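Just dropping this structure here.
Every protein chain but one is kept in place in this view of the complex.
Presenting subunit A:
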Amino acid sequence: MSLATLTKPWAATSYGFLDASAKRELRRKMLKAVAVPGCQMPYASREVPMARGWGTGGLQVTLTLANPGSVIKVIDQGADDGVNAASIRRFVSSVSGAAQTWDTLDASIIQSRHRIPEEILRENQVLVLQVPDPEPLRDVESNISIARQMHADADYGKLWLTLYEQIVRKGRIMQGASYPALVNGRHVITPSPIPRWDVPKLHMSKHLTILSAGREKRIFAVPPFTRVEPLVFSDRPYLVEDHAGLTCQRSGLSGFFMNELPMDGGGSRFEVSDSNLGIKAIRRTEGEPDGIGDTWYRNGEYSA
């Protein structure tokens, strides 16, 4: 045996960009996060060649999970061709050799900002959500040391109070995206700024969801078949966005989360937010096989 047989040729960067020590730490923290669902695990969160706040947390997870057999889908606001999504997908593919896809059903790893795809994810898929602020208590407690203690004590009273106050003042809960949810009956998480429409998709799902905040250096997870319950009062049902009756002007799809586009002279038109679902529907109208998988919502009702 010689030294040469034990070494690899020099390369400017490691496989998958992150070096082995960074990946090892991430693997360990992901396992911890899976072991304690919803509990925020601090991690070093190395710098990556992308600005903080642009998906660096999700990127580190994806780079750690990716291998040459992976198929990567990256979406921003539901769209595969969003400029930042395209940039991340190209980077992951170029440093890991993973294949790229727009099709939710073909992907082994889906990295997303602000959306969960409309097609049901399977056991062998991992959803990586980019998280700007991992702390659901931030609005009621900006000091993270105190917030950490509150999580340890499962002291979520201030959060409940905020929701209650909204009902008193406005007649309904005003929380938009990032709706707080109780995971496995123990830890409250922010599901990242996904719309309320998407939160039920995390509940008892077949797939693993890893949520990673690069700037804030926290990682947490919703393992498969884990309860995820939005914080609601028993006499006030959870309200998803009122999109069930909207129709996509391009694809004709209805009953899914939509983007609203203001029109000249007033009024709005709508486009389905899950852009690849829209593409599949357009193909269907052109007579091609559509390949649309089962969806979490049917006829605008959550039914998975």
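Methods note: contacts are C-beta pairs under 8 Å (C-beta built on N, C-alpha and C of every residue); 3 or more make two chains touch, one makes a residue touch a chain; residues count from 1.
Convention: contacts and distances are computed from a predicted model.
K.L.:
Not counting the visible chains, the remaining one has a UniProt entry; which protein name from "Vitamin B12 import ATP-binding protein BtuD", "Peptide O-xylosyltransferase", "Phosphonate metabolism protein PhnI" or "Sugar ABC transporter permease" does it give?
P.N.:
Missing chain, UniProt protein name: "Phosphonate metabolism protein PhnI".
K.L.:
If the hidden chain were put back, which of A:38, A:58, A:82 or A:136 would touch it?
P.N.:
Missing-chain contact among the listed residues: A:82.
K.L.:
Using the touch definition up top, pick the residue from A:138, A:250 or A:269 that touches the left-out chain.
P.N.:
Candidates A:138, A:250 or A:269; residue touching the omitted chain: A:250.
K.L.:
Just name the one of A:117, A:136, A:195 or A:230 that touches the chain not displayed here.
P.N.:
From the options A:117, A:136, A:195 or A:230, the contact with the absent chain belongs to A:195.
K.L.:
Pick out the residues on subunit A that sit against the missing chain.
P.N.:
Contacting residues on subunit A, toward the hidden partner: 13-14, 17-19, 21-22, 25, 42-54, 56, 76-79, 81-84, 86-87, 90, 113-115, 132, 142-146, 170-178, 193-197, 215, 217, 239, 241-243, 250-251, 257-260, 273, 275, 278-279, 282.
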